[in-house]
Every structure is written in C-alpha cells, then in structure tokens.
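Just one protein chain is left out here, and the rest sit where they should.
And now, chain A:
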C-alpha cells in the first residue's frame, strides 16, 4: 500500500510540475495538507486557471470527511496532545480503513501508527521524486500520468458505491459536473455536482418509513452513534 501511494505521489509531483505550477507547491502541500484527493483537486483547479479561493473551498469540502473519520478512530492513537496532534495529521483514508480493520485495540494502535508514518514517508518521498522527474521529463502527458489520477480515484471510490442510493447520487453528480464544465469556470462544476446528493434522499426515507417503526422515530433506522463508519473507506 505504501508503494502504491508512493507511485501516486510521484504522479502528483510530476503532474503538478507538468501543469506549469512551481515545484515547491506540490512538495509543501504534501507535507502540510497530506491528503491526496484534495491536493489533486486543488492543483487541477489552480492550473486550469481557477480562483485559488474556489480551489481551497473544494479541497476543504473533500477533506471534511476527516471529521467523521476522527470520531471513528479518535480513540486509536492514545491521549495527550502530542499524540493527538501527530495522529490527527496522519489521518487519511488508508490509515483509518487499516486501523478499523484490526479487531483488538492494541493492534489497532500499532496498525494506525505504522501505516500512518509509512504512508507519510512514502507519499512525500514520491512527490519529491515526481517533481524532480517531471522537470527532467518535460512532457508528462506522454507518460499517461494524467490518466493515473482519475484511475486512483475510481479505486478509492469503488467500495463506497455499494448502495444504490449512493450510486444514484454519484451518477447525478457526474452528469451535473460534465454538463456544466463547458461554460462554468474551473472548480465550480465539481462543487455544483453536490446537487447529486439529493438523489440519495428517497432511499433513506424508504428505510426510515419501514412499517415496523413507530411514527416519529424515523432516526432509529440509523446506526447507533459511535459505530465506526467504514462505508467510505477504500480497500
């Protein structure tokens, strides 16, 4: 998994430089943001001439998923502020999924820290390599690296597409984004795609309205609070 992330890091560094961005940007972002999807989104929007504020908004929206992640794995990395701060910074899809897959608390903790530090090192090393390589290669399109990013996203998304409601929402969002790309400034189509979330609604209501539920307790169809949500996690 670290090797795969390093390759994605290489592609991020190479693509950023290939898009004409300054080499320090992908390196700095990978250290301080450390969230692949948001970084790709940001770089893609800025390079396409999008407003940096719109790119930040889109990146933050993508990273908002770390909020529920934190509630799910918040007890894994121990107490005390140094651990909390370091552990929080290492929180990415892979570490959360990997930690939650371990049955016992002790193994969870080891898995989280091992996976987190490994991924951080691999990702940042990959990005530096990619930046250096991208400057050497010049034409990064000839390596097909622009296809690597969407493919990575598909691999990350597939496990989350199990329910019909989510698939419907994703499809609607894709159509909205594609239809509006022709005439809206870069970045906005992806944000507008959020309208697709509405397409996930009916199924949720169906579940809440099951006849065996007494009226007024629609929310009982939801999982118990504190249940770790692994639905979003890749692999």
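Heads up, the rule we're going with is that contacts are C-beta pairs under 8 Å (C-beta built on N, C-alpha and C of every residue); 3 or more make two chains touch, one makes a residue touch a chain; residues count from 1.
The rule is short, and it goes like this: contacts and distances are computed from a predicted model.
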_Listed names "AzlD domain-containing protein", "Acyl-CoA dehydrogenase", "Linearmycin resistance ATP-binding protein LnrL" or "Carboxyltransferase domain-containing protein", with the criterion being the UniProt name of the chain not displayed_ = "AzlD domain-containing protein"
*State which residues belonging to chain A touch the missing partner chain.*
1, 3-5, 7-8, 11, 20-22, 25, 28-29, 32-35, 37-38, 40-42, 44, 46-49, 52-53, 55-56, 58-75, 77, 84-85, 87-89, 91, 141-158, 160-161, 165-166, 169-178, 181-183, 186, 189-191, 193-194, 196-197, 200, 204, 219, 222-227, 229, 231-232, 235
